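Missing here is one protein chain; the remaining ones are kept as they sit in the complex.
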């Protein structure tokens, strides 16, 4: 029973259907009829004109965005546990041609205006120090926390007042939106976000993410950069098909709600063990080594996680449990009961 | 009736089957069981130990290879009409961090030892000039020409004698191999090639190419670079599945033979119009504007191509006709007759 | 008797005086009182508000300018024999993060609107091809030719009409200005040049060049990039001192006139041997090998140069003779007579 991650889950049947339906030859690259529909579909979804470009990984979406928002000599404020800092193999440095990630703190991997200013205020405004040009936040965060519309807007207001662009890594944007129950526009362009990496792979897709640009001028630039990064697939229609299947008919929210509900079921069984409030599809629970071993012996697979308490005694760690759109309700129930029984 | 390119053709049924069979969750990235089989499958195919990494585009395969073979301050000799020079949006400059393409001549986009030395011999061996570090050739070339084993070996020998690495862009490697009837190893590692971009997309795949590295040490490096370029898919099993479907059971050659045969049928109908010998699945034919218009009026779609004769009078150009693994024999026959009847 | 190049000549006494006068401690970097005067001094010289930044080499000046005018995914049109293409060790690729030099033809290393359009017109306006963003010309050219105000303006008008920036490599700008007898503004900002590398080292300086930016917005950007490239000297006052000594009191023109006059004296002695009209301080003369040997036997040092005639028979080459601000009149006279006597 796999609770490793949502990033290897099966592809949703409606995505499969869309892929098959896209098989007939069409114009190559993004000149096909499906790719042509993306801007419209995402503009409708977000309630605002935007451009949506398919790419095949979240890392590519994030880094194309960052490179469009920050010059090579600039800096990007992000959380010190942000995916772009910790898990993208230095891709931001590659795509931005050497820009610097400026690391900020925040509970549950959430930035706040205070933690951002704590990083940027001490920077002298001279050529010897890398100046901030952008902020990047993750929605939901790497610890499954959701930024409320007001929280995003507060960061957006700070960004605007300092002349910084705002990027959102939305690898699990659907899970956050499902949890918040708000319109997608409320936590993006209305709150000051200029570029969003809209995740699809973790949510039932095969290998397509959308880079959504709320500043239409950026799109022209990014199209060149996408090609230059080797991310312009010949048969782009298969990329577009996945994204259209997701956003049309609300499949993206439907899948996210299923994953979130599974996470809530697990969280409900172990409220006293939770490291963070569960607001998306990730559950971080305190476990001593023997408990983790017990769960594994019962057939549950998951990643160990370091305890956030730096001075936790040996043997007292944590685990990350991730649900997916297709987590088997029976397995989820078993896991909830097993943790409750520890 | 589409003769634009092979790069937008449908996906082969056996590739579809392999994709569907890969749907069950497995380890993420390239930790899955299918990805684990790639090195073995390609080592068997080439008759030599090699590493094979999936990537999603030919541009990514080419540029990851070039970056592994040439330092940022170096140069790469290629034909002035090579895809990496003309059609990859500057991706070599991005991936190599600014290395330089050194442009050589050659009939039908084929390099020869003579045209390569004509470029590198005049380079002064000092720090003011960019020094060559690699050669890149395309097999089959951008004009559908195949390098014979002896021709590759001659370039490989030159490369070795000058301390240069040799890369092969094999977007249509299958078509060349099918035409030559030789073992894949004969035109690659046995002839001095260290890295091969093994095309699959143009030959019935969806969005997977293999970067085949005959120097196993390079593979370690390239795995980091692939991630850093945002090309490490979460569900890499779908990439591996496509490649395995291609090389197992000889589908890659079967598809290429079909495309080549279609090209031969067309070529046979207009031998006097051919710009280049037809050795793969591309046919370049001389057409005056009225003839091109006539073909289009009959329902044939294709790209116009500039005449290679710089002083060709206006109205006397050429056309590129590309066949694919699934070109409809009826359509091919009609086209052959239509050209013959011009 | 050295006629190798002007780039190793002695430093002018007034530059030495200025260096010594700058010895007292002052603010570091470019915060000193001399650096503060540069913008004013160059604005006066050019008759227009501009920013002038010191850098220590012409390569740095050229490449900081190119990086400011062209994005990493863009292209820069230059002559195929331009210094930035041939003699800067790939520095443009480094500074621009991989932008591409688009090589154009032209007699005597001079571009014309026709040779530029021959390069850019065939570029398809799509993401697969690197789009031009800038043009770079050299004044005086690598063959000692000067662009007249009208010639620069014609290229400037083309640049403007195509949305391209225009850079001028002025390693020997002084020699061109001295030859043309025009105001410096006429061949720069009035003709559409946005950034000029104003040479000083070849003209009596020690190790300072000025990067003159006629678009004041660029200066802010370039100041960051200069630091990032390791070109912000701690004791920048020594850089500024050299430039101020050059432009104040007209030393730059005085030195250039002396070098040009020496070149004219040599040219006058061998008009029938000249490869190009002599308009600056470089003289390219046809010599057979025996003649070159004879000159060397008489104590003259110079570089051999390939004949521009690709089919020149062996033994029939050329020589480059370069004069400097301090070429000894006696040596120059001897050389002129020695060539005349061949």
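Order of writing sets the labels: A, B and C. Residues in every chain begin at 1.
Keep this in mind: a contact is a pair of C-beta atoms (placed from the backbone, for glycine too) under 8 Å apart; a residue touches a chain by one contact, two chains touch by 3 or more.
As the structure is a computational prediction, the values presented were derived from the model and not from experiment.
A.B. asks: Can you tell me which of C:227, C:257, C:273 or C:320 touches the chain that was removed from the display?
C.D. replies: C:227
A.B. asks: By the contact definition given up top, give the residues of chain B that touch the hidden chain.
C.D. replies: Residues 71-73, 97, 127-128, 131, 221, 223-228, 232 of chain B touch the chain absent from view.
A.B. asks: Which positions on chain A touch the chain that was left off?
C.D. replies: So the residues of chain A touching the unseen chain are 72-75, 86-90, 93-94, 96-100, 127-130.
A.B. asks: Since one chain isn't shown, list which residues of chain C touch it in the complete complex.
C.D. replies: Counting only chain C, the missing chain is touched by 2, 4-5, 7-11, 16, 20, 23-28, 32, 55-61, 63-64, 88-91, 93-95, 201-202, 206-207, 224, 227-235, 237-239.
Operating definition for what follows: only the chains that are shown with their structure count from here on.
A.B. asks: If I average the C-alpha coordinates per chain and also across every protein chain shown, which chain's average lies closest to the global one?
C.D. replies: Nearest to the common C-alpha centre lies chain B.
A.B. asks: Give the label of the chain whose average Cα location is farthest from that of chain B.
C.D. replies: C
A.B. asks: On a C-alpha centroid basis, what's the spacing between chain B and chain C, in Å?
C.D. replies: Result: the chain centres lie 42 Å from each other.
A.B. asks: Between chain A and chain C, what's the gap in Å when you average each chain's C-alpha atoms?
C.D. replies: 50
A.B. asks: How many angstrom lie between the centres of chain A and chain B, each centre taken as the mean Cα position?
C.D. replies: So the centroids are 35 Å from each other.
A.B. asks: At least two partner chains per residue is the criterion; list those residues in chain A.
C.D. replies: Chain A, residues with two or more chain partners: 224, 227-228, 232.
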